[in-house]
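Of the protein chains in this complex, all but one are displayed in their positions.
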Amino acid sequence: MNRFIGFVKKEFHHIFRDYRTMLILFGMPIAQILIFGYVVANEIKDVNIGILDKSKDNVTQEITNKITSSGFFILSDNINSDNEIEEAFKKGVVRQVIVFEPNFAQKLKREGVVNVQIIADASDANTANMVSNYTKAIINNYVQTNLNSRGLPYKIIPEVRMLYNEELKGVYMFVPGTMALILMLVSAMMTSISIAREKEMGTMEILLVSPLKPLPIVVGKVIPYMALSFINAILIIALSYFVFGMPINGSLIFLLLETLLFIFMALSLGILISTVSNSQMEAMFISMFALLLPTMLLSGFIFPIENMPVVLQWLCNLMPAKYFIIIIKNIMIKGSSVLIVWKETLVIAGMTVFFLAMSVKKFKVRLE
Amino acid sequence: MQKQTENIIEVKDLVKRFGAFLANDNLTFEVKRGEIFGFLGANGAGKTTAIKILSGLSYPTSGLVNVAGFDVYKQRNKVKENIGYMSQKFSLYEDLTVKENIRFYGGIYGLSNKYIKQKTEDLLNRLKMTQIQNSLISSLPLGWKQKIAFSVAIFHNPKVVFLDEPTGGVDPITRRDFWEMIYEAADAGITVFVTTHYMDEAEYCDRVSIMDQGKIKALGTPTELKKLFKADNMDEVFLKIAR
Partner (left out) sequence: MQNITVEVNNLKKSYDKVEAVKGVSFSVSKGELFGLIGPDGAGKTSIFRILTTLMFPSEGSARLLGLDVVNDFKEIRNNIGYMPQRFSLYQDLSVEENLTFFATIFGTTIRENYNLIKDIYVQIEPFKNRLAGKLSGGMKQKLALSCALIHSPNILILDEPTTGVDAVSRKEFWEMLIRLKEKGITILVSTPYMDEANMCDRVALIQNGEIMSIDTPDKIIGNFGSKLWAVKSRNIYQLIKDLRSLDFIETVFPFGEYLHVTSKTGSIDIEKLQSILIEKNHTDIHIQEIRANIEDCFMALMK
């Protein structure tokens, strides 16, 4: 036991003495959360919109005025037909188009209910969501102040349509995504690099020749990073909760347990990488290309999986981060319990067992 | 052929200071044309600092340094054109072939394609390496690499060639082949400046200087130094100076 504690102590020395490691460990998560948070969750202002008014009556005119005078929007394009909508989006001149159906005021008076269509460019999902919400709020406000207050029981129902990303997978995406990314990076990359460093420096030779068995070496390497990754995860959750108001609707304990499982999976993956790489450089490259990029691109973090070609969707199923993101979103946003996410949890657990078994099989007590 | 008397390296009162630390403390020496000069000292004695100044990579704090007839303050590019450099650690690209390496270094020094081609052929013939001209450097034994590295270092006919621990680790026969190449180059008028902390390499030099703590503590032929310090070999000379 003494041996083991000595080993763990040594690992902490390595980590705390290397300011670059410290920077990656603690600087990066904070920076990333803040950057993603502020860039994505920025308030909207002067967003370019287009309006297709097929009715051109006094009600549509009033609503249009209300929208353009709100300060959030700039009317940049008057759209004259349905065909022009798509074109305007493609040219990028507008982020949102509002469509009033023909005979708007007439219909409102006759039927009491009328629809207004809001089409948003959801390739930037977060902005699209906010822009449409603002628009809805303005229309509702109009209904209340201009119609209902005069005792008219009319309704205008905004029909929101998200172009390019119908289901709007992007809201609150940055927190689970960043968490997956950072835990992957810290756990897998850092562990694999630190084991590879021992090989490169030749100290692994002495460790192997010592009576220390492979298991304590591996576990000793893993524990410090496990602890630090966990602190990191808590940091990220706290930041997103207190700074960006991300809800935690489910059980916090359950959330942390799932996080711990994911960390454990990433660490086993890191060990597996280190068994096949002989230098820090190699470990770094493998981690970068095998973990980081796929985690960013194929986990649903940045690009919605539903819109990908089928082959890529299959690949996505291999990404542990995909399942983690689903779990985290479910717990934090929907407040789901284990009953909902047990499948995903099982997948991550299965992956962990697989990676661990592979690393134990591949870990050499010799140099060849 | 008698050694010539022209000075190729002239160093007078060279001082290099890093803050309060004196890396080179008033070095004065000269090296003649065609001479094999051993520049010895323990790690940290100030050898590397001095070499960097001599090869125009760093400026001296004060003093006069002339290499191949050029002042290292004012004409460092001229200095660089007239020196060659070979170190045991890095000299050749392992993932290029023998011929590609030679071609590359010839190109660096701005030699014409025709000249490079002609000289490469001569060189490969002389080294008896025509057969392996298209082999990757990484596939060759250490001794061969060293011979190629040295040939490349003097490919552009420099006036001075700096060798950094050139023969460490090779087998005794290859090592002697290598020294014969050095003798040949010196005989052709190239000044050979060897830095090393292997004292037995020093015995091959015409003259050696031994540095300790930034100063030159001894300078002379190996025979003179052995007599002066009443030692059987350069190892003992060094021990007496450094201990």
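The letters A and B name the chains in turn, as written, and every chain counts its residues from 1.
Convention: contacts are C-beta pairs under 8 Å (C-beta built on N, C-alpha and C of every residue); 3 or more make two chains touch, one makes a residue touch a chain.
In this text, all values refer to a predicted model and were calculated from it rather than measured experimentally.
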Residue touching the undisplayed chain, where the options are A:Ser70, A:Thr145 or A:Thr203
A:Thr203
Quick one: say which of B:Leu57, B:Ile108, B:Leu142 or B:Leu228 touches the chain that got left out.
B:Leu142
Where the unshown chain meets chain A, residue by residue:
2-3, 5-7, 9-10, 13-14, 17-18, 201-203, 205-212, 365-368
Can you list, in ascending order, the chain B residues touching the missing chain?
1-2, 42-44, 141-142, 168-174, 176, 179-180, 183-184, 186-187, 197-200, 203-204, 221-223, 233-235, 238-239, 242-243
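The definition used in the following text is that only the chains that are shown with their structure count from here on.
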At what distance in angstrom does the C-alpha mean of chain B lie from that of chain A?
58
